[in-house]
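A single protein chain has been omitted; all remaining protein chains appear in their positions.
Right, chain A next:
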Amino acid sequence: MSRFVPLLGFVLLVALFGFGIWWNTGHDQHEIVSPLINKPAPAFSLPVLGDETQHVSKQQLLGKPYFLNVFGSWCIECVHEHPVLSEQVKNLGLPLVGFNYKDDPKDAAAWLTEHGNPFDRVIVDRDGRAGIDFGVYGAPETFLIDGKGVIRYKHVGPITPEVVEKEFRPALAALAKEGG
C-alpha cells in the first residue's frame, strides 16, 4: 500500500491549495479583509525607530487620518511597493506611519537609508505582538485609520499605482465626504 502514500500526500496538498484559493477569494479586501474594519484600531504604544526611549501611542495619533504601512527589511514585496509608497501614496497628502513588523530595528534603519524613507514616523513592533492585535497577515499591508482612531480600510499585499487610484482615493473620498 506504500505506493499510494505519495498520492495521499498530494491529495492533502491539493486540499491545502484549494483552501488557499477559497480563503483568498472569500477574503476579498472589499468584503471582509479584516474583521477590524470600521472598528476602533487596537490600542498600542510602541517605540520609535531610531530612538527607542520614545514611544508613540494610538492616542497621540488621533485627530487626523493617517496611513499605517506594515513593512520589514526582510520583506521582498516591500521593496517592490516602496516606490509607489514614496510617490503616489505620499502625494495623497496624509501622514504616513511606518509599522516595522518583526524586524531588527538596525536592519530596518539600514533598509530605509538604502531605499529612502517616505514615513513621517516609524514605530517598531519587534516581536509582532501589536501586529497580532491589528490582524496583520504579513508584510506589506496598509491600513487607513481616521481621526477618531477607527480602521477605515485595509489593503493586503503590495500597493500598486492601480490600487492607489481604485481603492485608496475612493476610501479617502468617502472619508472626506463624511467629514465635510
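As a working rule, a contact is a pair of C-beta atoms (placed from the backbone, for glycine too) under 8 Å apart; a residue touches a chain by one contact, two chains touch by 3 or more; residues count from 1.
Just so it is clear, contacts and distances are computed from a predicted model.
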Between "Fructose transport system substrate-binding protein", "CadC family transcriptional regulator", "Cytochrome C biogenesis protein" or "ABC-type quaternary amine transporter", which matches the UniProt record of the unshown chain? "Cytochrome C biogenesis protein"
Taking the full complex into account, what residues of chain A touch the chain not shown? 3-4, 6-7, 10-11, 13-14, 16-21, 23-25, 27-29, 74, 76-77, 79-80, 82-83, 86-87, 109-110, 113-117, 132, 136-138, 155-158, 160, 163
